[in-house]
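A single protein chain has been omitted from the complex, and every remaining protein chain is retained in its original position.
Labels run A, B, C and D following the written order; every chain starts at residue 1.
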Amino acid sequence: MDRLFWLVPLVPGASALLLMLFGRRYSRRAAAWQACGAVLVSFVLAAAAFARLAGGQAALEKVLPVWISAGSFEASFSLAFDRLAAVMALVVTGVGSLVHVYSTSYMADDKAPTRYFAFLNLFTFFMLVLVLASDIVLMFVGWEGVGLCSYLLIGFWFDRPAAARAGLKAFVVNRVGDAAFLVGLLVLLTQVGSSSFAAINGAARDGRLSAGLATLAAILLFAGATGKSAQIPLHVWLPDAMEGPTPVSALIHAATMVTAGVYLVCRLNGLFAASPAASAVVAWVGAVTAAAAAALALVQNDIKRVLAYSTISQIGYMFIGCGVGATAAGLFHLTTHAFFKSLLFLAAGSVIHALGGEQDMRRMGGLRRRLPLTFPAFLVGALAISGVPFLSGFFSKDAILTSAFAGGHYVIYGLGLAAAVLTAFYMFRLVYLTFYGPARMEPEAGLHIHESPRAMTVPLIILAVLAAVSGLVGLRVLPGEPADLFGRFLEQVLPRTGRYPAPPTEIALILAATASALLGIGLAFLFYRRSPGLPARLAGRFPGAYRLLVNGYYVDAAYDAVVVRPLVKGAGWTYRNLDLRLIDGALNGSAAGADLAGRGLSAVQSGLVRDYALAFLLGTVIFLGVVLL
Amino acid sequence: MIPPLAFFVLAAVLFVLGVVAFFVKKDLLTQFMAVEVMLNAGNLAFLALTAGPGRANAQAIVLFVIAVAAAEAVVGLSVIVLVFRRRKSIRTDELRDLKG
Amino acid sequence: MTLAVFVVLSAVCVAAVAAMILSRNPADNALFLVVAFAALGGLFGLLDSPFAAVAQVLVYAGAIMVLFLFAVMMFDLRRLEPRSRKRVRLGLASALAALLLAELALAGIRISGLAGPAWRSAEARDMARLGRLLFTDYLYPLEISALLLMAAIAGALALAGRKDAG
Amino acid sequence: MSFLALAPILAVVAGALISLLLEAFLGRKGHELSATAAVVSLLAAGYFIVRSWNLELGYFAARLSLDPLALLLMAVFVVLGAFVILMSLAYASRRDIALGQLCGLLLIALAGLMIMVSSTDWLVVFLGLEVLSVASYALTGLRRSDPASSEAAAKYFLMGSFAGAFFVFGLAILFGTSGSMSLASGLSGGGVPSALPAGPAVGLGLIVAALFFKIAVAPFHMWAPDVYEGAPTPVAAFLTIAPKAAGLVVLLRVLAPVLGRGGTAAAVFGPVVSAAAVLTMFAGNLAALRQSSVKRLLAYSAIAHSGYLLVAVAAGDGPGLVFYLIAYLFMNAGAFAVLTALEGDDGGTATLDGLAGLGRRHPALAACLAVFLLSLAGFPPTAGFLAKFYVFSGAVAKGHVVLVVAAVLASLVSVAYYLKVIMVMYMKDAAADLTIGRDEPALWLVVFLCVFGVVQLGLWPGNLLTLIRQGSSGLF
Partner (left out) sequence: MNGLLPGVPLVTLITFLPLAGALALLFVKPGSDRALRLLALAVSFATLALSLGLFLGFDGASGLPEFVERASWLGRGLDYHVGVDGLSLSLVLLAALLTPIALLSSWRSVDRRVKEFSAFMLLLETGMIGVFVSLNLFLFYVFWEAMLIPMYFLIGIWGGRRRAYATMKFVLFTMSGSLLMLVGIFAIQAANFRATGAYSLTIADLAAAPFAPGLQTWLFLAFGLAFAVKVPLFPLHTWLPDAHVEAPTAASVLLAAVLLKMGAYGFVRLGLPLFPQAAAAFAPALSVLAVIGVVYGGLMALVQKDMKSLVAYSSVSHMGLIMLAVFSLNFEATEGALFQMINHGLSTGALFLCVGILYERTGTRVIADHGGAAARMPIFAGLFLASMLSSAGLPGLNGFAGEILCFFGIFRTSRVMAVLGVSTVILSAVYLLGLYRRVMHGPLKAPGDRRLCDLDRRELAMLVPIVVLMVFLGLFPGTVLRKMDASVSRYLDSLRKQAPVALTSRAPARPPLWSARPAEPER
């Protein structure tokens, strides 16, 4: 069965194809079942292959026929199931399965469930292609494919203008990154002469790829990653992407697609390792994003947007990990984040579901008792992300921060720590606003509040368990000892380049992390439980800072003012002036000139014989003059 | 004796006078008369420029030119008659329906 | 002697044409031309071309110009022409005509041998020879002339014949 | 040397006489008969032309010589004559034209043309030209009820005789200085003269000016639009093709040796011809842009085509010239034939607006006109394209690149107005209804033959090309 690992992407792919082709003939239930079934099958296949790897095999490979080849360019359908891919594939299919199941209920009343499941399956397909591709060009298929699915699913309710616009924004911003990706790809392809990851990493390691070019390529590819993973400066699309259905946010915009950038950096660890400069860029971008996005999450009122900024911030952590050489730690955080963030989203979805679509936290509150399953699940997620000890987030975040500190990246470490405080704070702000306090929803909506059906709660429970315990795989028996389970499993794929701190330092770091989590939670308690008027007062005291945060540092506005508007205006001006006035004007002008000449000739053709004879005489005189002279 | 050049220049003068007359005159008939002057200048040139047996040939040619002139005169006059019948005038400048 | 004749005849010729240009009476125009053509006939004679001279006087001055005179009467052109108002055109035409004259004169000067003594030609005065020439060497042109006259007659008939001729 | 050489011309002249006599004696009843006689005489002439092929007949001390070039052109004239007669059958009765007179005059004009092209003697050429001219004046004025027709005749006559006087004067100088009436005399006397002999050069210059007039070369062309427009339409078809063809052939016979040999003469006459060609193309095409009468538009187009044809002369390209003329015969005669069909009973010629919607109401007619116009514009795969191809490629081969570039630019301008006509026919809806006589089988025959010719010559001119090349191989 493990030999069939290449079917992992194909099963959901086939399902998506069937759903798209015969969409109208499916009943709601059949579509849902097929979609879930496909992802489950794929999960099982992935698990089987994983078992094989766990048994000691290095990687499973499958080369399907050559895909694009011309001259020195060649890309093939080649898939590889190595340990890195295995982790990712399990996350994708695992979380994917749960989200699919959750969706059967969440989307039960939607107009077009078949389309929804088709897109979701299609997304799974592309994501798995991205994960399993051992050829960077093939990976790009998955890379852009998930972007497409993201576009389709953000704009799933396309009759809402905001959703349509958000989808477009997501796609375009992603494309900006992808353009850089493509250039990086070209650098690699022309310099390495092969598109396989092994060759690229190999070339980077043995120095065939010069350091300068490696840096160039790495930074370009990372630019692509910032687009996909919503890092500064290309993070602007993700908050808007919350226009999509909530399960989609959980799967695509939290657990899987947005982490593809991290995965890419992991995949190309050889390349990034060869370029310290590029790695530094990765770490710095990650750190700044982690802190800045966390700050933005503080002031959001939309429950999903809080989570979206949180996602941006958390992915920043992952990049810190990759950038400081603790690639495995980054991937580890990716995994745990997949669990707790999808848990948070799905739980938020459950809340929204219960409130009949309400997403504004200012109109929530006191839901603790009315959603007896959702609340604890959410709480587990919140604790995990806040880094409360012994939950998954604690381990993974700590691994990253520790590595950063150990590598001497103190500023980055500081930013990460600050972000951790903020994370704990905004998460518990969310918890308090939503589940505690008085109910602030419309009375009408308040009547219908009910716990979600089982198809939704069961995935919540499973994810809650995972969010709680999955951190244990990263537990090191002794501080300072590199042999954590997760890292060891990945060692051959992701060789560790960073150093570990000395055990005493590490203990101090752990304490600092724990303290920051508790500090954040405590502050949230202070602000939103003890003295609920405090936030408003604070905002009144620092109006500038508050406005800055509410407006997302004015990044959208800046893009609009600096890029979008000048471009559109300039294009319009050029169109009117260059195309219509100058080029067409020249054309029409020459036509008019010809016409004018014709008019002149007509005027000369006066109808008078005298004039005709005059012309004749003129011609003759000139002619004879030429002859005689 | 008179050099042939004198005859030729005379012919040229007559020719050019014919041309001038063609421009000065305003009715079809007189303009055609001007053309006759030009033709005659041509005849003079024929005779003036040839020597020896050539001038015998030139005389033959002059005969043909005169025949041409006669033929043109016949047709020309009938064209003028035609115009006169339609318009009761043979002013050349009035013939300008066709133009542009 | 010949020089005097030449001077007189050419003066008459040019003067007649000039008068024709200046006169605004169509009938006078025709008469001036008769004079000019007759003088031209004399000049032909000076050039040892008696046949041409006779033909000129008979056919041109005699026949063609009379035809014109009749036409002048017929079209009732005896009233005076109006003065030209289009002086620009006329000036242009005159300038061009002057240029043409200059060019022709220049050509005449450049043609070698013209400036020398006059060519005499006994053959040209031999009418019998001319007759033979017309019916041997020039037979084809002669026949074409016949066709030409036929064309002229046919054309005249077609254009100015009885209205119901067609 | 054989009397047989006269046969084609004699046949035509005999036909002319018979037609005229039948007309004169039978009047209205003689129409059909005289047309028949004319056509028969043309057939006979055609027969004689074919028979004379390759025989190199000559007569009258080589004043008449049926070399292949002459024969080809004679054939062109015979075909054109037949076309014009067929076009006139119904037209003449509609327009109150005596058909017999038309046929007779036309045949006389044809005889003149044949005389022109079959001789290398200036006197004969001149006389032939005069025969043609005299007959043409009359033909132009044949629509006696129409003031335009008589105006055209008067202008044609006046300008024609004016130009004729230049011819005579030039001839005098040429003959006087070279002592010979042969086309080959004068400049082409012997060897390469270092300086241009003034006499022959000026004489030739005057003659060429007169020929330019006949061919309608700018700036000697100004009579042409008026005359073509005023002449009865079938006659206009004749006038736009035949005198031009004859004049060009004469020009070619004179200039090809001069230009081909190089030297001062070529240096003078070459640029003059080229400049005239360019001027003509642009004058014709630019003026045509603004015409609203289709007939006048075609008149200007005819002028422009004179320019293209002059390119062949400038390059001394006999085969190209002849092929172009033949192609032009079909496309232009065809266009005028359609125009004849389109003329309303009120006697007005078709205006551009009047053509609106023609494509729908008379699809066949419109399609044929479109084919002719496209051919005139030089689109493949029509005869017009191939003709331009041959002429222009010949010119480029001789180094006249600038001339050819000007020519293609001019034809770009021409595309605008040819397509405008097509556009109006197909793309505008009719304003007023056009009634078209449907009982004109002869006219349809002409249109059909012309379409056939245009397409055939465009796609598979095979034998004709060989014939032309073979015919002109000895000449140039």
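Quick note on the criterion: a residue touches a chain if its C-beta (ideal position, glycine included) is under 8 Å from a C-beta of that chain, and two chains touch if they have at least 3 such contacts.
None of these values were measured; they are calculated from a predicted model.
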| query | Looking at the whole complex, which visible chains does the left-out chain touch? | reply | A, D
| remark: Touch with the missing chain holds, among A:L186, A:V411 or A:A558, for A:L186
| message | Using the touch definition from the top, which of A:A30, A:A51 or A:V66 touches the missing chain? | response | A:V66
| task | List the residues of chain A that touch the chain left out of this view. | result | 20, 23, 65-75, 112, 115, 137, 140-141, 143-145, 148, 151, 155, 158-159, 161, 163-165, 167-168, 171-172, 175-176, 178-179, 182-183, 186-187, 189-190, 192-194, 196, 198-199, 202-203, 208, 567-568, 570-572, 574-575, 578-579, 583-584, 587, 591
| field | chain D residues touching the omitted chain (full complex) | value | 359-360, 363, 374, 379-381, 385-386, 389, 392-393, 395-397, 401, 404-405, 408-409, 411-412, 415-416, 419-420, 422-423, 426-427, 460-462, 465-466
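Throughout what follows, only the chains that are shown with their structure count from here on.
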| Between B-C and B-D, which chain pair is linked by more C-beta pairs in contact? | B-C
| said: I'd like the Å distance between the centres of chain B and chain D, where a centre is the mean of that chain's Cα atoms. | reply: 26
| request: Please work out the Cα centroid separation of chain A and chain C, and write it as a whole number of Å. | output: 102
| note | chain A and chain D have mean C-alpha positions lying a whole-number Å distance apart equal to 78
| said: Give me the residue numbers in chain A that touch at least two other chains, ranges are fine. | reply: 602, 605, 607, 609-611, 613-614, 617-618, 620, 624, 628
| said: I need the residues of chain B touching at least two other chains; which ones are they? | reply: 15, 18-19, 22-23, 31, 43, 48-50, 54, 57-58, 64, 68, 71-72, 75, 78-80, 82, 92, 95, 97-100
| Contacting residues of chain B [partner chain A, same complex] | 19, 22-23, 31, 92-93, 95-100
| said: Taking the touch rule as given, give the residues of chain D at its contact with chain C in the complex, in rising order. | reply: 13, 16-17, 20, 23-24, 27-28, 59-61, 63-64, 96-102, 104-105, 108-109, 111-112, 115, 123-124, 127-128, 130-131, 134-135, 137-138, 141-142, 144, 153, 173, 176-177, 198-199, 201-202
| task | Flag every residue of chain D that touches chain A in the complex, lowest number first. | result | 154-155, 158-159, 162-163, 166, 196, 198, 201-202, 204-206, 208-209, 212-213, 218-220, 222-223, 225-226, 268-269, 271-272, 282-283, 286-290, 413, 416
